[in-house]
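Of the protein chains in this complex, all but one are displayed in their positions.
For reference, chains read A and B in written order, and residue numbers begin at 1 within each chain.
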Amino acid sequence: MHIPDGYLSPQTCGFFAVVMLPIWYKASRAVGKIVKSRYVPLLAIGASFSFLIMMFNVPVPDGTTAHAVGATIIAIILGPWAAVIAVSIALVIQALFFGDGGVLAIAVNCFNMAFVLPFVGYYVYRAIAGNAPLTSGRRALAGGIGGYVGINAAALCAAIELGIQPTLFHTAAGVPLYAPFHLAQTIPAMLFAHLTVAGFAEFAATAGIIAYLQRANVPILKINHANIPVTDEELAAKRLGWRWALIGLAVMIVLTPLGLLAPGGAFGEDAPQDLDLSKYHLSAVPTGLEKFSSFWSHAVLGGYGFHSGDHPVIGYLISALVGIVFISVFLVAFIFVVRLIMGKRGLADEEEGAGAGGPPPITV
Amino acid sequence: MASNTVDPDRLARPLGDAAPASQVQPGAPLFICEGMSYAYLERFPALDGVSLEVRKGEKVALLGANGCGKSTLLKVLDGLMFPDAGTFTAFGEPVTEENLEDEQFSMGFRSRVGFIFQNSDAQVFSPTVREEIAFGPLQMGWPREKIDRRIDDVLGMLEIAPLADRAPFQLSGGEKKRVAIASVLVMNPEVLLFDEPTAALDPRTQAWLVELILELNRAGKTIVMATHDLDILETVADRCLVFSEDHRIAAEGSPHRVLHDRELLLRVNLIHDHTHIHRLGSGEEAHEHEHDPAHHAAQRA
Partner (left out) sequence: MSDTIAHGDAVPTPTWLVTGELAICPCGCIGKRKKGSFVEKTLSGAVGVMRSAMFGDDVAQQRGFLQRLDPRVKILSFLGLLIVTAFVRNIPTLVAMYAATVLLAIVSALPLGFFVKRVWLFIPIFTGIIVIPAMFSFITPGTIILPLWHWNGHPVGITAQGLTGAGLLVMRVATSVSLVVLLTLTTPWTKLLAGLRALYVPRIFILIIGMAYRYIFLLLNSVTDMYTSRKARSVGNQTNDYKEGQRVVGATAGALFGKAHTLSEEVHMAMVSRGYAGDAKTYSAFTVRAIDVAFAVGCVVAAVLVLGGDRFLGV
């Protein structure tokens, strides 16, 4: 998922740099407030750990191995904002010193793997883990599912970033200037690889580390779970948060259509009349994207006169932006709902991370 | 590494010039600890009612089995941990978390007390040796020229000038120890705290280190070291404090007296029933003999 230089237009890279700057700023403020002078060594070694975990080969069911990114486990142990900084720095070191991932594309890679991944992973974990005691199997499972959903969300972002390139950046003659594949190809390709292989590696690494820490090093888990009871005995008589499992399920259901959208536009299924549109014409409009665009124009922007035939470029631009905005809004809304319900259920003490709740209590 | 000794004149130059004029008379107590107790996570005791004094210019060894609280005591003496009960006074001022928030007090204390950690890897955290040595002086806000001069002096004194631009991962264990010591000496502290200084070093580096500690002491530095290396005890210490396993001070005395109190050393679990202490030249040497395995099994049971 490390996008190299050359695949993305400088405009895309610039856009994500502008997006990431406030996120990095917020992250450094959020973590700094809590850990003060401990900030530097904790995050430095968190970043080393993140770098190393990307080197771990995890065996997956088909007999091969895959790498995990490990952002979810860092978010669970140190809090999501700390994960933003630790993973970002690991990515900077990989790009600058070891040539993994582009230098211009650094903000894009950080957005996917150091922001979307840990936040989605962490909040899915929170939703599923609910009020379970710190050493319960449910927390390990929740972490694994968080990692699985998180890495797929990150892969989806990468697919969108790559897939909008040929639409937005091509010559008048229709020569794609950067990555040439459209959303119709990038989304199924990325999601297939991550839903089937890389997701399981992330699941196994995240759940495995939590399970190990539950057996061998509970104080580490307590760093970011100061007020969670360790065992069932310590757990006050509270009703099990079965609703959290439902919310986790709801997340999956909401995410599913995103996966289903893509194959609908796969090139093999294009109707002949669709091909007609672009045949021989030096059209800058790729077919797969056309479908995608019309989905947005009709389904979302239908009333605003954005028909692909009229203003193709504007239509694509808007559909691409809508895609990004959609993910962001979804993320924010999801976090908001989780926080809202958690507050109502008197779990505000576990609250940390995004927004008003304040940064994680790293006090060991 | 041409010589194992340190020329006192050379030592005096980098370390002597800007030393804060000490108001403490020779032999006067620098550190006074009274009834200090400390427990990790408020649960696992590490110090239990420890009282001691460290006087200017002396060499004090803290002896005790693993986990008896020696390292914790050193961290308290360096103002890194604060006792739950009891007081710690250094240079006539109480050392508390609150006092160390005061920048002037903190700077003064940090520059007068230096701590060489057991784990050099934790202490050598900078990208290069030169940056590592510059770290302390930079925090003190020294002018650039002074920092550069001091670094060159201390690199020469510890014979590590060729390593100046190396990264820590390119250094051997002994070299890392030298860099760690250089990074502390560069600030010219009055008191040097060593945590297991000879642990995991080859014999040659150990000998060099013992010689260095003696030279530093001759140059007027006060030395406090935690150790369970009985071999070097008589050489590097004037006085021993022996910790029991219940985190108290079990005995205090000259190394000679402590080493000959076999019953005491057994009681604090520093030596095994089968450890023999031999008189060898000026020092003492402890080692173990092979014994009947059945005997050992009985011992364990």
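Just so it is clear, a contact is a pair of C-beta atoms (placed from the backbone, for glycine too) under 8 Å apart; a residue touches a chain by one contact, two chains touch by 3 or more.
This is a predicted model, so every value here is computed, not measured.
Enquirer: Which one, A:A30, A:A71 or A:V92, makes contact with the chain that was left out?
Expert: From the options A:A30, A:A71 or A:V92, the contact with the absent chain belongs to A:V92.
Enquirer: Would you mind spotting which of A:L43, A:A107 or A:V120 touches the chain that isn't drawn?
Expert: A:L43
Enquirer: Touching the missing chain, which residues of chain A?
Expert: Residues touching the hidden chain, for chain A, are 1-7, 9-10, 13, 28, 36-49, 51-61, 63-67, 69-70, 73, 77, 85, 89-90, 92-93, 95-104, 155, 166, 170-182, 185, 189-190, 193-194, 197-198, 204-205, 207-213, 216-217, 220, 223, 267, 270, 272, 275-276, 278-283, 286-288, 364.
Enquirer: What residues on chain B make contact with the chain left out of this view?
Expert: Output for chain B: 75, 78-80, 103, 106-107, 110-111, 113-115, 117, 119, 121-123, 125-128, 130-131, 134-136, 138-141, 144, 147, 165, 167-172, 175, 183-184, 187.
Rule of thumb we're sticking to: only the chains that are shown with their structure count from here on.
Enquirer: If you average the Cα atoms of chain A and of chain B to get two centres, how far apart are those centres in Å?
Expert: Whole-Å distance between the two chain centres: 48.
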